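Apart from one protein chain that is not included, each protein chain of the complex appears where it belongs.
In order of appearance the chains are A, B and C, and numbering begins at 1 in each one.
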Amino acid sequence: MIKAGVVGGTGYTGVELLRLLAQHPQVELVAITSRAEAGTRVADMYPNLRRRVDLCFSDPASARLDACDVVFFATPNGVAMQQAPALLDAGVRVIDLAADYRITDIAEWEKWYGMRHASPEWVARAVYGLPEVNRAAIAGARLVANPGCYPTAVQLGFAPLVESGVIDLAHLVADAKSGVSGAGRKAEVSSLFAEASDNFKAYGVPGHRHLPEIRQGLGRMAQQPVGLTFVPHLTPLIRGIHATLYARVDQEADFQALFEARYAGEPFVDVLPAGSHPETRSVRAANVCRIAVHRPQGGDTLVVLSVIDNLVKGAAGQAVQNMNIMFGFPETEGLCQLPVLP
Amino acid sequence: MIKAGVVGGTGYTGVELLRLLAQHPQVELVAITSRAEAGTRVADMYPNLRRRVDLCFSDPASARLDACDVVFFATPNGVAMQQAPALLDAGVRVIDLAADYRITDIAEWEKWYGMRHASPEWVARAVYGLPEVNRAAIAGARLVANPGCYPTAVQLGFAPLVESGVIDLAHLVADAKSGVSGAGRKAEVSSLFAEASDNFKAYGVPGHRHLPEIRQGLGRMAQQPVGLTFVPHLTPLIRGIHATLYARVDQEADFQALFEARYAGEPFVDVLPAGSHPETRSVRAANVCRIAVHRPQGGDTLVVLSVIDNLVKGAAGQAVQNMNIMFGFPETEGLCQLPVLP
Amino acid sequence: MIKAGVVGGTGYTGVELLRLLAQHPQVELVAITSRAEAGTRVADMYPNLRRRVDLCFSDPASARLDACDVVFFATPNGVAMQQAPALLDAGVRVIDLAADYRITDIAEWEKWYGMRHASPEWVARAVYGLPEVNRAAIAGARLVANPGCYPTAVQLGFAPLVESGVIDLAHLVADAKSGVSGAGRKAEVSSLFAEASDNFKAYGVPGHRHLPEIRQGLGRMAQQPVGLTFVPHLTPLIRGIHATLYARVDQEADFQALFEARYAGEPFVDVLPAGSHPETRSVRAANVCRIAVHRPQGGDTLVVLSVIDNLVKGAAGQAVQNMNIMFGFPETEGLCQLPVLP
Partner (left out) sequence: MIKAGVVGGTGYTGVELLRLLAQHPQVELVAITSRAEAGTRVADMYPNLRRRVDLCFSDPASARLDACDVVFFATPNGVAMQQAPALLDAGVRVIDLAADYRITDIAEWEKWYGMRHASPEWVARAVYGLPEVNRAAIAGARLVANPGCYPTAVQLGFAPLVESGVIDLAHLVADAKSGVSGAGRKAEVSSLFAEASDNFKAYGVPGHRHLPEIRQGLGRMAQQPVGLTFVPHLTPLIRGIHATLYARVDQEADFQALFEARYAGEPFVDVLPAGSHPETRSVRAANVCRIAVHRPQGGDTLVVLSVIDNLVKGAAGQAVQNMNIMFGFPETEGLCQLPVLP
């Protein structure tokens, strides 16, 4: 049993973390902080947790997070970089679900996130928490930068192709579609039901913060810079990301076999049989990425389809997976819930 | 006033045609046929038409369609090719909303549609009904092949680039998303609410019937064959198509100006200001295509966003637009309804 | 042609008013005010109005609303009561889509709305704008209090029974369900897509502001107080209200005939054949109320089903209907759009 704390548990990644941690046999949940909601019972805000999570939100100032073994930051960007260093110095392991430690190039991060980094010295020591790519480093990490939702779906979909050098790396296209929970539990007009329901749109085409994160990840796999066009879209789902990836073949290969070999043994990546079309609902509420690879009409363009639940494999589930690796638990511990379909 | 008939008015394109024709000041709706529903009042099947459309479905055998000035086929593929020639010979103008006359290469058509063409002699005489590309020919047509929904959104989005020769024509990508009404009013498990709601998936990646239609259209614009990867997706909307188009720049140009010039004066194509992201709901229930063109990060890949209502500009509305052109009515007659938002 | 102004056109009833007024042949739209959005083009906020509505939002201070023939208040509660009197004194007719003038008993109004009434002298002079009940008074009104959405659906459903005295008036039950646009275009967590989608709940069971309005309306019809239990629910629709009404039979009658006779000749109330179940989509985007009356199992309880589009017959459409009556236009002028289905 380890003691876990959550900073900023009022958003959707926060409640999803609570749902998973409350069912994890090795975790005692000891503190959930929220300045705005201090004193409120967690289950009053999230009635799905009634009779299962008895904690109240506590004020960050008074919560004894430094007595935890691990602290998750489910906060807006810019909070963990302020508060994590003190916890790290106290020996607590930290998993940041926000973007503070994802981008190694600090100037690049500051440009995209529009703020000055408060703990640049920790950026280089943070480990990017994509287990299927980075498992060994995660095991020894004190600070894990949990990947973004789009970056998880896109990197897992491209990895076998990029690592093996069989495609044109200069002109990758990632056309990604996200459910509305990806925008968080923020009161914004654009996320209202009457705006987002029965509607579909692209957004952030000129530039989205997940672009540099994906580019960095694919670049590391390729050991060279990659060219990427990334277009996110908002689709009327609560949960789910569907990434449709396009790449030009540079070198012939059995692409189906390539994917199957790359992910053999991975507990949370499922390569579908040739000809399949994964659905977002097939991973709903579960820590799974399902992938299919196509070569339409036998042409020179590959199409990879990659789906995740943005709140689970794209956020809270992946964070728990990272925690399991960091603490030597079986990687699937607490993450075996079957997807909910229909 | 012209007399209009509709063959097969029980599907979604059928009811949408009825909605538009019932509000058209120059049209008298005289017959709607359906073998299965003969005798049923149209308004009993479609209660939105109560007290406005008094017709009953009539049996195709007894309906005097040859007394119409124009007959619309809102039937499954393979019906118009059987029944249209007799009407055409009787001097009736025909607009086919299905695919029977869309593909000039009959062998190609037979391969994709899996049947033998019943009136190949009419294929060459049919005019492809995309007014923004083919207006003059439509004006003189006896038989119009109304374009598919995806082909409308994709061709209007690519046309300015393809016609002007500024992009690499060998590697076009069209990532398209459609609402569920595109699958028609057929009792199929995959279109059930509990299957299609809160879910997103690609389909038909190995090959979709709209691929050869789009390729033919773009090829004509380019006056050479084009290479196209086309991936359709199902998204939980009732109505709406969003096409996200990717093309490599071959020749520098002011792309925003190119689009604005190409569609200046078009009543039903709206080029949005630079930086815009069109939403499907901005065209809901109206005969409009809205388009935005982007060049993300100043790179060499253009991204065009094109939205239509699949039942209106992608089907029934475009059919009425074609009718207006064929009969010399103002092109916008009966098509001025404002989109419904929210 | 009359000149019309809209105060507060940024909400959903505002944009719906603009959609209807822009298509009304007798109306010139001259001003739309919004303090927060002054200077913004209306079509930039509501892209469905692009190329059809050229106005910008103007500052209320500078807009010459007193030069209008009619001004609509599509504002939050409490605005019209401040600003309408000056316009009324200038001879402008006013239609308030908010609640300021709906409740005759000022103390009751102040209790439910939690503010002091700023122009109580106008409350008695205001006419409650439910045309099917109050047509003659509306024709001569200077100030019309446009009914709430729930009150429209519930009153039209109960009216034939209450007016004819055939039911127990002490124990009426109205179980009403509304789409999310009824909550307005306000950035509130409870209206987010990820909260309201795939979810159903009651709200305001202890007391909702539409309760006294409905009770007042039914009481006038009955010429005695009525007892009413009113339970509103939030359902994942953009538009639509479905009221399910329960009443105990006190006196035998042919209830179907009673409803048909009561609404014979009403252009916007459609009594369905016996045994019908009206759907909200059958009135989507149109100014219609459809009603069915049932007597399940031949028992002593009647069930009335009443549907409207909350933004049209429940708000903006009814406001235009009232304007037509006030200015002697045909009552259906500008309101003949067919409902959009699917």
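What we mean here is this: a residue touches a chain if its C-beta (ideal position, glycine included) is under 8 Å from a C-beta of that chain, and two chains touch if they have at least 3 such contacts.
Computed from a predicted model, the values in this text were never measured in an experiment.
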item: In the full complex, displayed partners of the excluded chain; value: A, B, C
item: Of C:G39, C:G140 or C:G275, the residue in touch with the unshown chain; value: C:G275
item: Contact residue for the chain not shown (choose from A:V42, A:I238 or A:C289); value: A:I238
item: Hidden-chain contact residue, picked from the options B:P147, B:P160, B:G217 or B:P236; value: B:P236
item: Touching residue (missing chain; options B:A124, B:V189 or B:A264); value: B:V189
item: Residues from chain A at the interface with the omitted partner, ascending; value: 12, 15, 19, 22-23, 46-52, 181, 185, 197-198, 238-239, 270, 272, 278-279, 281-286, 290, 336-342
item: Hidden partner chain, residues of chain C it touches; value: 171, 173, 175, 177, 179, 194-195, 198-203, 205-207, 211, 227, 229-231, 233, 235-240, 242, 244, 246, 248, 275, 277-281, 284, 294, 296-297, 299-301, 303, 305, 307, 342
item: Chain B residues touching the omitted chain (full complex); value: 12, 179-181, 183, 185-189, 191-198, 236, 238
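Criterion: only the chains that are shown with their structure count from here on.
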item: Central chain (distance from its CA mean to the mean of all protein CA atoms); value: B
item: Between chain C and chain B, distance of the C-alpha-averaged centres to the nearest whole Å; value: 36
item: Set of chain B residues in contact with two or more other chains; value: 198, 238-239, 278-279, 281, 284, 342
